[in-house]
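What you see is the complex with one protein chain gone and the rest in place.
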Amino acid sequence: MLSVFAQAEIPDIQWLPLIPHLVMAGAAVVLLTIVSLAGSRLPGWFASVFTMAAGLGVLATAIPVWIRVSQWGPHSAVADSIGVDQFSVFIIVVLACTVILTALVADGFLHRESLDGPAFYVLLMLSAAGGITMASANNLIVLFLGLEILSLAVYVLVAMHLRRAESQEAGIKYFVLGAFASAFLLYGIALVYGATGSLNLIEIEGILQNSDLSDNGLLLAGMGMLLVGFGFKVAAVPFHAWTPDVYQGAPSPVVSYMAAGVKAAGFAAMLRVFFGGFGGLADDWQPVVFGLAIASLAVGSMLAIVQTDVKRILAYSSISHAGFILVGVQAATDDGVASVLFYLAAYAAMAIGSFAVITLVSGPGDEGTGLDSLRGLAARHPLLAAAFTVLLLSQAGIPFTVGFWAKFEVITAAVDARSFWLAVIAMLAAVVAAFLYLRIVVAMFLDAPDPDAPRLRIPRGPALAITIVVLFTLAFGIYPEPILDLADHAQLTLQHFSAR
Amino acid sequence: METAVFIVCAAIVLAGALGVVLARNPVHAALSLVGTLFGMAVLFLNLEAHFLAAVQIIVYAGAIVVLFLFVIMLLGVDRLEDLSVEPITGQRVLAGIVGLGTFGLAVAFLVTSDIGLPGQEALTGPITDQYSNLRQIADVLFTDYVYAFEATAALLTISVVGAVVMSRRIARADQAQEAPESQEAARDD
Amino acid sequence: MGTLVDLVWLIPAFPLAGVLMLMALGRRLGEPRAGWLATAMMGGSFVATLLVFIGLVGHEGDERETVLTLFEWVPAGKLAVDIGFLADPLSITMALFVTGVGALIHLYSIGYMHGDADFSRFFIYLNLFAFSMLMLVLGDNLLLTFLGWEGVGACSYLLISFWFTDEANASAGKKAFVTNRVGDWGFLVAMLLAFLTFGSLQYGEIFFEVESHGVAAGTASAIVVLLLVGAAGKSAQFPLHIWLPDAMAGPTPVSALIHAATMVTAGVYLLTRMNPIIAEAHGWVPDLIMWVGLGTALMAATIAVAQNDIKKVLAYSTVSQLGFMFVAVGSGAYVAAIFHMVTHAFFKALLFLGAGSVIHGMDGDQDIRRYGGLARLLPITSMTFVAGWLAIAGVPPFSGFWSKDEILAYAYGENKVLWVLLLATAILTAFYMTRLVLMTFFGPPRWVSGDEHVNAEDSADADEPEAHSETAPPHRHPHESPWTMTIPLVVLAGLAMVAGVFNLPFTSDVHFLGNWLKPSLFGNAGHLPFGGGTQWVLALVAIVGSLGGVSAGAAVYIRRRIDPARIEHPFLARAWRIDEIVTNFMGGPGRRAFERTTQFDEQVVDGAVNATGTMIRRGGTKLRVSQSGLVRSYALGIAIGAVALLAWFISRAGI
Amino acid sequence: MVTASWYLILAAGLFTIGAVGLLVRRNPLIMFMCVELMLNAVNLTFITFGRELGDIGGQVSVFFVLVVAAAEVVVGLAIVVAINRRRPQATADDLSALRG
Partner (left out) sequence: MGSSLVLPVIIFLPLVGAAAIAMIAPSRSTVLKPIAVATSAATGALTLWLMAAFDKNDGGFQFTQLTEWIESAGISWHVGVDGISLFLVVLTGLLFPIAIVACDPPHDAKAYYIWMLVLETGCLGVFLALDLVLFFLFFEIVLIPMYFLIGSWGHENRKYAATKFFLFTMLGSALMLVGMLVLALLTARETGNAVTFNVLELAQSAGELPTITARWIFLSFVLAFAVKVPLFPVHTWLPDAHTEAPTAGSVILAGVLLKLGTYGLVRFGLYLFPEASRYFAPLLFTLGVIGILYGAVVATMQRDLKRLVAYSSVAHLGFIVLGIFSINTEGIEGGLLQMVNHGLSTGALFLLVGFIYERRHTRQISEMIGLQKAAPALAAVFTVVMLSSVGLPGLNGFVGEFLILAGAFVAHRWWAVVAAAGVILAALYLLWAYQRVFHGTPDDANRSMPDLNWQEKLVMVPLVGLIVFLGVYPKPVIERMEPAVNELISHMEEVEGFESPTVDDRPEGSFEELRTLIDDYGDEGEGH
């Protein structure tokens, strides 16, 4: 046995950049272990607090990584399979925050729905670990594994509300379609492997720089298949159809994680592969992303305005947002990447906040997600309504919210890449989408409240989460510079391990 | 020889696949799947992937298909599916067109393109006769792919946790609403 | 320089002060003090005008223009307009009779408006009107004149609809304003063109530019024609005359002041003022002014013959007389125009005030068919009215004869046909005025008992303000008016008789007004192309004509030689149906066009907006079908998308 | 001689059959099996490419795919079991309460 190891080149594993990954995944396992051993002796809030602590731990460990990268430059770890760059750290931070906020939101929800137990949090953290892997993967197989980790955990999370038939319906739909799309993605990886002989994005990038593969059918077909997989994950039209059903059926806190975290991880992986690996072939894939963006913007906005279920409305709006982010992807520039990162961070906040509000409003059984349940909310819970309004207006891209800057950055990137018409179409779609946010606002503020509507119980966790995201939305809406700066620095550059 | 094995196995694989798609009885479908998997394993051998051929049999035929059959038996979902009707209008026609499209396009891509770059050396690790197939895989698996390998742990944890979560016995909806605070019941995993 | 002339700012300042004081205290002052205050202000204004006049007389003829600039009004870019007053013979002449007649009418109004609930409001309007009129007259630039121009229009509107509870009055006021606005459009565009051409709106600068650099005849013609549009609106010339008869809905002093003596002459004033431009215009332009004047004069005279409302007769008479003045302007007889304007101001104000006195005495009845034999009962009114009648009929030596004769002479010099038609108009004038006087003051009283026949006819007559005639009580006690009303009558009667001396035709020395106005005309006044002999003949013909008209009237309305009904043809009674045509057009195709436009706005413009929303919504609903809830459909969508992507990439691969 | 293309075309065919199968079958279990067919097709592609390239990477990838497939099946079947407890014999088409 020893001889085997002696002959193999053991990669020099740099532990520091991997600590966020390990903390996230490890915390899940530790939580599972603790709960299994300690069982019912633990207080009800334990898992939630543990998860938040793990998220904070990830944040804390991400900081040294960021500093190190900014000093030494981006590099790779574990035999070039994990990219250590500010891009991945940015996404890690977004995912960690998503986990923390989702844990805050979920605590009260799980109590209310009698779904207590560590399983939710374990799966949440494992899923986030998968997301982190996706965002940092420099190897297509690692990326695929990360995606599967992320997805499998979410399949379970979606279906875990066993008393709700919708939850399981959503779960099976998501699962079947997810597996279907994964198969395409995997086929794409195989084709890319066939064309380039490598699964490593850094190598692929190098190969594409050195030799002209722009008319290699395998590579092009592989890109197409990969786009199917990523398009599914980020809910881009025409791979979006699962989104409304799953968002509506899934437990609300899970949706906030999906909208914020899964989307962020999906886009991170997409950028890593297409902007990082296939950056040299941007001419080939840009038009496709262009098409996906327009289709997502149009379909998302148009379908959203005819819905009556708030979760469904927001699901379609998330499709529209995906279209917007694709605009930034389409730019295929560093600015475009920065804009996507900014957008993801902003959207994460808005989405978590919005679904947190829905979590509260939906009431026992997670049933009250219709537009009706929001009628007159302003009269019953003015602060909650105001907070939701801020988040909705932010999603609509109204100034002095972070959502405005997200759109601003994306459009800037598109314009800078001379995609003028895409920018125009995106803004037109934003106007159509604004209507749907207004519909919700109208319901809350301008419709008379139902006199029989029950007084909502607002647990501290979700309230805190909503406060945080609203403050985030407003503060960075007024002064977005810090996050813009971070996003600008979070350049995606694929580098071999070269640091000392 | 290789040709003959290929032709036979290809036939088995395709027949099994068609069996999965066309069998009215889920059990038959599962058995057809075994055929495909078996044919596939032989093809793997043909392609000198000995380790994977073995794993294919063990994991797929031995574990996965058994799991399928187990679930079929457990749930009693072996009811025959009426394949003569298609409730969704146009689904089959479109599926056929899509199938033809996928296949046609894939073939077009596959047969017209070069695999790899001329003169390129193996980037992950060369396939040699020096070591066994198992050894070669292991070398790569525990070095370059060690992160991925560890990641599979998470995958398996998820499937375990997921299976447990999904198979919990949960109080009926009406009861749960009466006693929403009965949280201890769910905390027994 | 004469300090007296610098008092010119006082002229409009008095009425303005009156407005402000009345606005502040009007209700508290109450009746009649508010009226006295307003009258005093007008009196002050008249005195100020007199002082300025004296100051001007003190100057040499060539220096009789003084511009007093108060402050910059609109200094924007190249446009620089001041609030400045031009005191020159022309403006001071106007100002004199505006303030003079105005003061008398103010005085008269104190009696006439006695008992009205809105007594002080009436005097606010009157003073405001006087202020506007004086700004019009005294403004040293077109824009300030326009300020007065529109101001008098607005006051006219306010005063016509003074008794606003009656819809007819309200409509008449609105009609007057809107019709005037049509004319104002011409004035406005003329100003714009003047600004473009001369770079200034100030009279002095414009005229200087005209004289020093000249102006293209086309441009000058355009300016004049546009001004003519404006003048036609204000001075009620065809086809914009339709508002004036309706304007009689206002209180009678208003009719006297605004719609007879002052405001309506503004058009004549404006054209006279702009005489240097007219001089530069094409030859057809003065002819156009002339023929418009003639047409209006003749038409209005024929209409006046058939009117039964005392004020309407006078209104059409005014239109007709204004036509005379336009003829004068067109034939270059600016002096004659101003002369006739002055005399007309006296006798027409007199006639209106007299009519007001009659109406006052008849408790508001205005229908001359129910008058008759009032001479006994209203002695002062009838005496003064007769003086006015003789003046307007052109019977020498009353003032109207002199001014009308001069116009006729110039018309003869210009065009013989014109002269014949104008003479015919003069004869008609004498005829219908005779009819009016005879029916009102002489013959049997027809007001003793309610006349069902008349009432029935009335209600069929749309032009009449029905309210007065239908509420007429069967028995009346006509009475003479109070002294506040009769004194102005007497004064005006005196002026109407003697005002001819202002401008006697015998020698150029007694051509007082002509000499006085000379500096304002810059040598653009026309000259008679014939000698004194012809003038004498023409005057004789005019006298014969006037007397003929009077006797014809007497023959018809006293001797009953001809059935009056044959003369008072319905076509004439309905004012050539012009008003009806306009009303029908506005109420018919005009209104329909407006409605179509509104429909267009609602259905097409707004409809397009809503349709866009609906389309997006409908598109969403259609797309919604694709969201069938069936997982296999979704998978199919993914697969189709995949095939589409592959197809795209295969096109890129160039296979 | 069997060239790589034969294997690749076979894999493409298998992938297509799996994909079409998923589109036309209503039984969730059979749909899962179809996914397995697709994954197998990918595996074959990987190994074929690996052989052509003389690279072991293809085979390593297949190893991971096998793990993923196993985990996926576990989760998928768990969900199916949960659904069947509530709605026995439910087909994919029956689960369409969420729509629009």
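For clarity, chains are labelled A, B, C and D in written order, and residue numbers in each chain start from 1.
We adopt the following convention: a residue touches a chain if its C-beta (ideal position, glycine included) is under 8 Å from a C-beta of that chain, and two chains touch if they have at least 3 such contacts.
Not measured: the values here are computed from a predicted model.
Trainee: Given that one chain is not shown, what are the shown chains it touches?
Mentor: A, C
Trainee: Please identify which residue in A:412, A:473 or A:493 touches the non-displayed chain.
Mentor: From the options A:412, A:473 or A:493, the contact with the absent chain belongs to A:412.
Trainee: Using the touch rule from the top, list residues of chain C that touch the missing partner.
Mentor: Touching the chain left out of view, chain C contributes residues 62-63, 65, 67, 71-80, 83, 88, 121, 143, 146-147, 149-151, 154, 157-158, 161, 164-167, 169-171, 173-174, 177-178, 181-182, 184-185, 188-189, 191-193, 195-196, 198-200, 204-209, 211-213, 279, 522-524, 527, 593-595, 597-598, 601, 605-606, 609, 613.
Trainee: Could you pull out which residues of chain A are in touch with the chain that's been left out?
Mentor: 393, 398-400, 404, 407-409, 411-412, 415-416, 420, 423-424, 427-428, 430-431, 434-435, 438, 442, 445-446, 479-481, 484-485, 488
In the analysis below, only the chains that are shown with their structure count from here on.
Trainee: More C-beta pairs touching across which pair, B-C or A-B?
Mentor: A-B
Trainee: Centroid from C-alpha atoms only, then distance chain A to chain B, rounded to Å. What do you get?
Mentor: Chain centroid spacing, chain A to chain B, equals 27 Å.
Trainee: Mind checking the centre-to-centre distance between chain C and chain D? Centres are C-alpha means, answer in whole Å.
Mentor: The computed centroid separation for chain C versus chain D comes out at 95 Å.
Trainee: Out of chain D, which residues touch more than one other chain, so two or more?
Mentor: Only 8, 15, 18-19, 22-24, 26, 32, 48-50, 52-53, 55, 57, 60, 64, 68, 71-72, 75, 78-80, 82, 92-93, 95-100 qualify.
Trainee: For chain C, what residues touch not just one other chain but two or more?
Mentor: Correct list: 624, 627-633, 635-636, 639-640, 642, 646, 650, 653, 655.
Trainee: With touch defined as at the start, can you tell me which chain B residues reach chain C in the complex?
Mentor: 88, 91, 94-95, 98, 101-102, 105-106, 108-109, 112-113
Trainee: For the complex, which residues does chain A have touching chain C?
Mentor: 172-173, 176-177, 180-181, 184, 214-217, 220-221, 223-225, 227-228, 231-232, 238-239, 241-242, 244-245, 284, 287-288, 291, 299, 301-306, 432
Trainee: Which of the residues in chain D come into contact with chain C in the complex?
Mentor: 19, 22-24, 26, 92-93, 95-100
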